[in-house]
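Note that this complex is displayed minus one protein chain, with the remaining chains in position.
Read from first to last, the chains carry the letters A, B and C; within each, the first residue is number 1.
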Amino acid sequence: MNRLHWTQTIDRRILYLVLLALVVIGLLVPIPLPLVVGPQARALYNAVQQAPEDKLALVCTNWSASTQGENRPQTEVILRHLMHRHIRFALMAFDQQSTNLARELAEELAPQYGYVYGRDWINWGYRADVNGTLKGIVLSIPDTFKTDSQNRIPLTDLAKLPVMQGVHNTKDLSIIVEISPSGVYKAWIQFVVGSTPAKFGYGPTSVMAPELYNYIDAGQMVGMMFGIKGAAEYERLLIQDGTLKKPGFTTRAIAPVSLSLVLLFVLIGLGNYGMYATRNGRKQEKGS
Amino acid sequence: MKLSTLLSKLFPPLHGWPLIGALVGVLVLCVFLFFALHALPPRARKMVIAGATFLAGLFFALEWFWPAGADGTNPLTFAVPTVGNVANVLTAFTLGLGVMSLIRIHGNNVARQKAGWENSVVLLAGMVVMAVSGLFFEKTIFFRSLFRDVLNSFDAAMFATLAFYIISAAYRAFRIKSVEATLMMIAALVVMLGMIPIGQALTSFIPERGSFLSLLRVDNISNWMLTILNAAAQRAINFGLGVGALAIALRVWLSLERGAYFESSAE
Amino acid sequence: MNPQGWSTTPGIWIGAIGTLALFSLLYRENRVYRLFEHLFIGLAAGYLIKATWSETLKPQWWDPMVGGQWPWMFALGVGLMFYTIYSRKYNWMSRVAIGILLGFAAGQIFQQTANEYLPQIRTSFKPLIVHQADIKAASQVTAFGQSLSNFVFVLVILCVLSYFFFSFEQKNKVVQASSRTGRLMMMFAFGAMFGATVMARMALLIDRVWFLMHDWLRIG
Partner (left out) sequence: MDHASNSWPTAFIVILWSLIIIGAVRMAQAGRRFYIRRIAGLNAIDEAVGRATEMGRPILMVPGIGDIGVIVMQALSIFSYIAKTAAQFGNRILLPTGGGTGPAIYTVADEVMRESYAAAGRPEAYDPDSVMFISDRQFAFAAGVSGMIYREKVAASFLFGEFYAEALIFAEAGQMVGAIQVAGTTQTTQIPFLIASCDYTIIGDEYYAASAYISREPTLLGSLAGQDIAKAIIWLLVFVGAIGVTYYSATGGQAAMKAFFLNQWLTPH
């Protein structure tokens, strides 16, 4: 047997162990890997940076525990950016789990920026019917959501919910960002994007991201974060402009992502090299 | 008269004793229908099944084909949410079958002390604790933590094992064994290269835009592959799937289907 | 060991140990995995009971029914038909209930087909020769590049479709070549899909490892 034969049949458990080790080390030890900020993430960042401060931003989340690895960091950088710029925002969701996960994230970040629920941010809650809801908010947000989801206060009660001051429909929004593993963006583009001056940005999982270039190219979407990589690029921009003092989880996470992809390259290379070498060896044996 | 008003006249909402009377009446009627149905000869039974399937489908088909007015609705549109609810409710009633399947298999394990019966105890206990705390103590920290910290963690953990599996699958499958395997490998490598800084750095000397060469940047090649080749291939595959689904749906709806479940006559 | 350094929430502990237990299957099947697998299934079943009642049966059936809409009682009658499967004598009746469910699914096929596939046919009508005037000013694509892309797009669709013809023998040389090209193009596409998924999967693992390190062990 050829001495390179092992490269073709490495026990899977060894592969798993190496991957796990790379992830743990990558998270613990800051590895300075180059990170190119792509045009899509930059465009989204610029849109949030230039969003009018006197209007309400809308962050729609549709992710659940299963895709939080990518979608949670994306939500976090967007919320941090909005809070740093003191833009009030609203949360909404088309996924029941997501409305809780995003609310918890917002509750975690709010104290750091002095955000108060009802004054600086609000949770509209969850709706199952995508098309109906989106068609509804184009006409009237208070009629569509009726109350906030935390305390069931009518959205028109401005004394208790000053955050809703001057917000009637999508025309009164400053920017819309959806963070989602599913294809809801089509409904946004069909029903909402044309109705409002607010720009529309996206945080898709990296599986879904390639679908979106088309829409960015067509100007229907201002920009996006390509999965976890996009979130890290966005975080890089936030560090550069001083919004963030130190890198967070996202920047840490990008090193193990890159390392694991490199591992995959190495493994595929090894497997093929071994196969090639063994095959050649066999040919020579025959010849001799 | 509108169909919706006709219906509300035929089935007026009731309250108090009349309501209870109506509910009991419906139940008795159901029991009667049950035995009446069972008295049918096999041929008629087949027709009942075929008829029920056809009628259930007919509603959605008619609603769609019936021209809509200026307001985007037709006389059947008002019933779409209700019929959707009926489908949801009927599906929900099957829940008991699933729970009974679990209880039967795991209850048996416990009763006969089969190997691993302790696990079956854990399964049944978990089910009871979760159901009871969810139904009656929904607002407690206990239930919220059980759902979020335990159940969601398990979901995410199982999902995360995919990271390992994808590595071993790629390592094993991406070998230059055949034209097909090689093509798959090349495409995967290019797309992955486009995602990592090292890959992007390979062609970063090419200007991002404005030059013919910029098309050769790894990220651009990768995007092109995903948005042109991949999108076109997926689209063609999906055309076939769409037509296939249409065909089997028509066969099921019109009771033309043959094969498992359908060929046998109702005894 | 510093007790303050450890999370005290029992939920997080069970979640963390369960995560490790579920991962242990990657090494081999073992008793701890089995235990947590069963706990997982049990909890999921319990949650299903809760969700079925509080998200479907209560709001969509019970509340309207006791609110006066008595015909909802018929749904119970039909629903109970499912349970005839336990009886040899009556089990044919479960087919009526199943038939209704299948009918609901089948009847929507016209709308689904029209909504999903017809627009895709239309957007496949791509001009094979693109003029510079038709290209958006901001776009970096040249007319030639766009023409080439469109040509490849249409060609791939036609080739791949030809692979999926089943009811005649593919003897004709042109058909054979087209079908073979279609299959190779699909493999290429599958490779691209595979590559595009890797990063998302890694992100999930990193998230879980972070959960173990940060939320549970409080390191890092």
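Quick notes
By our rule, a residue touches a chain if its C-beta (ideal position, glycine included) is under 8 Å from a C-beta of that chain, and two chains touch if they have at least 3 such contacts.
Note that the coordinates shown come from a computational prediction; the quantities given were computed from them, not determined experimentally.
Considering the whole complex, the residue from B:L40, B:L97, B:V110 or B:I176 that touches the absent chain is B:L97. Residues 12, 66, 207 are the ones on subunit A that touch the missing chain. Residues 63-68, 72, 74, 77, 91, 94-99, 101-102, 104-105, 108, 154-155, 158-159, 161-162, 165-166, 168-170, 172-174, 184, 234, 237-241, 243-252, 254, 256-261, 264 are the ones on subunit B that touch the missing chain.
Hidden from this view is one chain, which touches subunit C at 22, 25, 28-29, 33-34, 36-37, 40-41, 43-45, 47-48, 82, 85, 91, 94-95, 98, 101-102, 105-106, 109-111, 113-115, 118-119, 121-122, 124-131, 134, 150, 154, 157-158, 161-162, 164-170, 186-187, 190-191, 193-194, 197.
Note that in this section only the chains that are shown with their structure count from here on.
The central chain here, found by comparing per-chain C-alpha centres with the mean of all protein C-alpha atoms, is C. Taking the mean of C-alpha positions as each chain's centre, the chain lying farthest from the centre of subunit A is B. As a whole-number value, the distance joining the C-alpha centres of subunit A and subunit B reads 25 Å. If you average the CA atoms of subunit B and of subunit C, the two centres end up 8 Å from each other. Averaged C-alpha coordinates put the centre of subunit A at 19 Å from the centre of subunit C.
Counting partner chains per residue, subunit C has residues 26, 196-199, 202, 204-205, 207-208 touching two or more of them.
Taken residue by residue, subunit B touches two or more other chains at 148, 152-153, 156, 159-160, 163-164, 170, 185, 189, 192, 195, 226, 230-231, whereas all remaining positions touch fewer. Listing the residues of subunit C that touch subunit A in their complex gives 26-27, 136, 138-139, 196-200, 202-210, 213-214, 219-220.
The touching residues of subunit A, when paired with subunit B in their complex, are 8, 10, 12, 15-16, 19-20, 33-36, 38-39, 65-66, 68-69, 97, 100, 206, 210-211, 213-214, 226, 229, 257-258, 260-265, 267-268, 271-272, 275-276.
Across the complex, subunit A is touched by residues 148, 152-153, 155-156, 159-160, 163-164, 167-168, 170-172, 174-177, 185, 189, 192, 195-198, 200-201, 204, 208, 219, 223, 226-227, 230-231 of subunit B.
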